[in-house]
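Shown here: the complex without one of its protein chains, the others still in place.
Here is subunit A:
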Amino acid sequence: MLKVENVSVNYGAIKALQNVSFQINQGEIVALIGANGAGKTTILNTISNIVPSVAGKITYLDKDITKLPPHEIVKLGISQVPEGRRVFAKMSVLENLEMGAYTRSDNEVGSDMEKIFQRFPRLNERKKQPAKTLSGGEQQMLAMGRALMSRPKLLLLDEPSMGLAPMLVEQIFQIIQEINASGTTILLVEQNANMALSIAHRAYVLETGEVVLQGDAKELASNPEVRKAYLGE
């Protein structure tokens, strides 16, 4: 579905990604794990073309999207839940969801919003409130609901568990699995490798801008190297 080939990204003199290649098949949950600063966020932002690549190619559903502007990429069905949630703090919960549906003009936006409210009842209660008044967990739900409003085929999630209490993390991962079960392919970036590997089908390990390991998520989770470096053993 998505193919990233030999992509390199620089921030000025900093080489953030070097020759990164990986692919995602339709229907999968693919986890991307790695330490802080490994380049995980950069990969997602390069797919969304918020950050330009200096080399390499990104293909999505057989279409070269490397140079497409970000809003065109969203229209093709790739939606991102950015790191740190980045809800529009001064806008209401409802308006945040409307922004998620910005590319759409069909008449099912309203019913999709109802579905989001069913999935996240807390958001329904806080519809009219500015997003900055929500708790961290609620903001994460809003950021996910907002991304779902574009009806993505591929959902990019950047550290959805960051800063959340363990119970909430469980709940968020449960929801990620449900979203996947309803047909959305998922690329999941996590520092919480344990959780990520437990729900992913396949995974890639990123180290200082390079893919160093890849494979079946269960196998990686039992790989001694991975256990030592990322699972705290």
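By our rule, a residue touches a chain if its C-beta (ideal position, glycine included) is under 8 Å from a C-beta of that chain, and two chains touch if they have at least 3 such contacts; residues count from 1.
As a working rule, contacts and distances are computed from a predicted model.
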item	value
Omitted chain, identified by the protein name its UniProt record gives, among "Aromatic-ring-hydroxylating dioxygenase subunit beta", "Carbon-monoxide dehydrogenase medium subunit", "Branched-chain amino acid ABC transporter permease" or "Cytochrome c peroxidase"	"Branched-chain amino acid ABC transporter permease"
Among A:79, A:139 or A:161, residue touching the chain not depicted	A:79
Which of A:40, A:126, A:146 or A:202 contacts the chain that the document leaves out	A:146
From A:59, A:103 or A:129, residue that would touch the chain that is not displayed	A:103
Of A:50, A:162, A:199 or A:231, the one touching the omitted chain in the full complex	A:50
Where the unshown chain meets subunit A, residue by residue	45, 48, 50, 69-71, 74-75, 79-80, 82, 86, 88-91, 95, 98-100, 102-103, 146, 150
